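The complex appears here without one of its protein chains, the remainder shown in place.
Naming follows writing order (A, B and C), and every chain is counted from residue 1.
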Amino acid sequence: MMIVMQEGATEEQIASVVARIEEVGASAHVSHGQLVTVIGAIGDREQLTALPVEACAGVDRVVAILKPYKLVSREFHAADTVIDVRGRKIGGEHVALIAGPCSVESREQILAAARAVQAAGGTMLRGGAFKPRTSPYAFQGLGVEGLRMLAAAREETGLPIVTELMDPRDLESVLEHVDVIQIGARNMQNFQLLSEVGKAGLPVLLKRGPSATVEELLMAAEYIVKEGNRRVILCERGIRTFETSTRNTLDIAAVPVIKQLSHLPVVVDPSHSAGRVDLVLPLSLAAIAAGADGIIVETHPYPELALCDGPQSLPCAAFDEYAARVADLVTWTGRSLG
Amino acid sequence: MMIVMQEGATEEQIASVVARIEEVGASAHVSHGQLVTVIGAIGDREQLTALPVEACAGVDRVVAILKPYKLVSREFHAADTVIDVRGRKIGGEHVALIAGPCSVESREQILAAARAVQAAGGTMLRGGAFKPRTSPYAFQGLGVEGLRMLAAAREETGLPIVTELMDPRDLESVLEHVDVIQIGARNMQNFQLLSEVGKAGLPVLLKRGPSATVEELLMAAEYIVKEGNRRVILCERGIRTFETSTRNTLDIAAVPVIKQLSHLPVVVDPSHSAGRVDLVLPLSLAAIAAGADGIIVETHPYPELALCDGPQSLPCAAFDEYAARVADLVTWTGRSLG
Amino acid sequence: MMIVMQEGATEEQIASVVARIEEVGASAHVSHGQLVTVIGAIGDREQLTALPVEACAGVDRVVAILKPYKLVSREFHAADTVIDVRGRKIGGEHVALIAGPCSVESREQILAAARAVQAAGGTMLRGGAFKPRTSPYAFQGLGVEGLRMLAAAREETGLPIVTELMDPRDLESVLEHVDVIQIGARNMQNFQLLSEVGKAGLPVLLKRGPSATVEELLMAAEYIVKEGNRRVILCERGIRTFETSTRNTLDIAAVPVIKQLSHLPVVVDPSHSAGRVDLVLPLSLAAIAAGADGIIVETHPYPELALCDGPQSLPCAAFDEYAARVADLVTWTGRSLG
Partner (left out) sequence: MMIVMQEGATEEQIASVVARIEEVGASAHVSHGQLVTVIGAIGDREQLTALPVEACAGVDRVVAILKPYKLVSREFHAADTVIDVRGRKIGGEHVALIAGPCSVESREQILAAARAVQAAGGTMLRGGAFKPRTSPYAFQGLGVEGLRMLAAAREETGLPIVTELMDPRDLESVLEHVDVIQIGARNMQNFQLLSEVGKAGLPVLLKRGPSATVEELLMAAEYIVKEGNRRVILCERGIRTFETSTRNTLDIAAVPVIKQLSHLPVVVDPSHSAGRVDLVLPLSLAAIAAGADGIIVETHPYPELALCDGPQSLPCAAFDEYAARVADLVTWTGRSLG
């Protein structure tokens, strides 16, 4: 941690900062420039996190040197984490293609989607039973009944199930029926929920919040891993910007950035980032080319009848062709669908 | 709702959209331009919300005409909502000055802060017992023990207490000890939590998420009011932008915008928006001048020792002078501290 | 154009808006909803652009239906525009690989770069003679002397030259020495400059401003095409967001979005968008996979000595391998380097 003092900071102010640093067991190195003094604080991450020197008199700003996360970092674990979900793998040489409708709407709908996903070579089935909706007047999901329909679809197709959990009180039902717990973008910093799914131990798919930095996403993952659950899949799904031609702006650079900083696998959601079905294929190809470990994409038997996210869902009838193109590019990158 | 068709949409596609509109009991008016056809769908809010025409063939985009919220709108309730919290008022002619430390750290600390707030004319005491922290390694608050210290401070000073709730499982303890439940920015779209505090009935201070639009803030408030609890105070606390000289960018225009759209009171948090103590006074004055119904501000007996948010906390020793200046501007606007 | 009236707008206000619409020769269709009246104005683009009804009493907002640009749109010209620059092509089946240093620094440097680009199969040479720099104290480019060095590099390698123009007073020198005029991101809305390069007739590479929407980029291109110059290449180079792990956020979705809206070719600049050399390859591959018509990338013989943009420049020694990977993916997409 470097503490940059204000121009004109007094010797007394400098000494006081040094004293605060030494109090927590860290050591201080003072460096006088022509205009400005900089104090380096050297110690371990936890000592330094507990050092609130920014409010001391004469301090201009504090620059962190160490990364604020540890367990999720490449420095902590150099090799790619590979996660096995009922025999399907993600990470390293294994690319996931997770597909299905936004929400489970009926047994027929989820089964139709599951069959299309399986037939096209998809590796997992997604579908929401609990739906976070901006409007209290919109469809909120089928709840536990939806979880049962997902389990039935797995029964028939063998595809592992990914579904969102929003409330810790639903954790038990979710654990009973599914294989990967999704934490949605709006809950990326719901720290209680993160700790709970960390303790639960099932693989977690953690979506980046629309205004979260990459660093904050990694800190959120640290909450989960800290509880002993290292099976976390990160998901880039677009960030909020001024551009209005897409619903969010897919931060494609986040894929290689995260892969450099962390050992965890990263998937991309081309459906929610763009909100437009015509962009799903180009964004999926971009994600694979940029090194993503997988895609999580919406497909629906009848998008024009979907209770949510119709405009961004691939029709199941077109999923085959889409998946073939994705799989072909995965092969080009020297990897294979998990 | 206006449905703008693509250039070159066929008569069949237009007819199919019209049929979808009529199916839900709304009526459709077709208007042919030189290049583009627009279909107006006329019906009630709920009918139209359930109309997923965006995914229909030939549709370019859908433009909402009605606002997506109702109970929180000025149209629904024209007069300013005035909320009474243990005799202190906010809304209409009553301006609140809510102050206190970021976190409750000890009995001595919260009592010292409470006395300073009361002496200076503050109207409520804020302090966190449950703290959402980006890092799992940072101080997470004293929990229920902190709630008891807040209640003790109320006992001594008479100031109503505002504190944050993050987990529905802590609701009961919070209800027992405090007067206003704060929903933090990260939980603005934690819809389960919103419904729970809606049912609980205590006044709620709802903070705008750092990437939430004003409309989304109002939708979140609608979740609370829909459960029968109209005592909601909205809080502008800065949005996330590219500017780095402040932690967030205070969206001062949101104050008059919200007051035009909604009858609910709006307060401004100058501490979290800027993250810098030197900006607290100018931003507080700006907020009052722009018409805010109150300020929620951090003050700490010893900011340089604070376990969190020291750099943005006013020292209690300076709070008196700060509060006097704010109160004087409140008077200038023709209102008074509640 | 749809004019949405406020709830409670009077019949007189509605009649007054209708009158304004009819005054400019457009026709008005009034549609009364339960709460809100909407007036459709039907006429041509120029009539409607000249219609300032937004300030009329009782108007809530105006929703444009027609796109505000014409000549650059797909509707105006359905086929991909293919631009020929001294025999190298871009657009349609032809992908450009434009490479070179940020700035021309010396005859040796630009020749070394040009040879590396040519040897690796690059299709054009980039290099700045006039440099826009945030700081008045930074290197501002070699000016006309730099243009001569670029021309010498073309002489030796045959590569067409792309260089930036910032001041209309330098247009003549630029026309004399180069093949494609680049308009930098900071000048995307320098409308005088756009008109001048429109009149000059040389192909133009127009960079998207860091806070410009796709629509504004297309409007800026319209300024050029309107002067009779249809040879415009659009360039996505990252937008400004809150994320700090990259210098800008590459808006990869802009590539397919623009290709749907416009017939003009689109290239991606992976160097400026990320500002980090380690991201150049993954972002280049993402761009090609998403359908970009080319890449404009920085390469320098000795990045660690570069006078600007060293951190984002590929060393020329590594350019060969980079270009081979890009070319291979271009082939995978069914196109070829121009």
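We adopt the following convention: a residue touches a chain if its C-beta (ideal position, glycine included) is under 8 Å from a C-beta of that chain, and two chains touch if they have at least 3 such contacts.
Quantities reported herein were computed from a predicted structural model and do not represent experimental measurements.
Asks: Tell me which of A:T10, A:S31, A:S106 or A:S336 is the one touching the absent chain.
Replies: Missing-chain contact among the listed residues: A:S31.
Asks: Touch as defined at the start, partner being the missing chain; which of C:P68, C:G143 or C:G201 qualifies?
Replies: Among C:P68, C:G143 or C:G201, only C:P68 touches the chain that is not shown.
Asks: Of B:T37, B:T163, B:S211 or B:S313, which residue touches the hidden chain?
Replies: Of these options, the touching residue for the absent chain is B:S211.
Asks: Quickly run down the residues of chain B that touch the omitted chain.
Replies: 211, 213-215, 239, 241-246, 249-257, 260, 273-274, 278-279, 282-283, 285-291, 329, 332
Asks: Which chain A residues would touch the chain omitted from the figure, given the whole complex?
Replies: Touching the missing chain: residues 2, 4, 7, 29, 31, 33-36, 38, 40, 42-44, 63, 65-66, 75, 240-242, 244.
Asks: Footprint of the hidden chain on chain C, which residues?
Replies: 45-46, 49-50, 52-57, 68-69, 132-139, 166-169, 186-187, 189-192, 209-211, 216, 219, 222-223, 226, 240, 277, 303-308, 310-311, 313
To be clear about the criterion, only the chains that are shown with their structure count from here on.
Asks: Looking only at residue numbers at the chain B/chain C interface, is the share used by both copies over half or under half? Answer same or different.
Replies: Homomeric contact, same residues on both sides for the most part.
Asks: If I average the C-alpha coordinates per chain and also across every protein chain shown, which chain's average lies closest to the global one?
Replies: That would be A.
Asks: Measuring between Cα centroids, which chain is at the maximum distance from chain C?
Replies: Farthest from chain C by mean C-alpha position: B.
Asks: So how far apart, in whole Å, are chain A and chain B when each is placed at the average of its C-alpha atoms?
Replies: Distance between chain centres, rounded to whole Å: 26 Å.
Asks: What residues in chain C touch two or more of the other chains?
Replies: 241-242, 244
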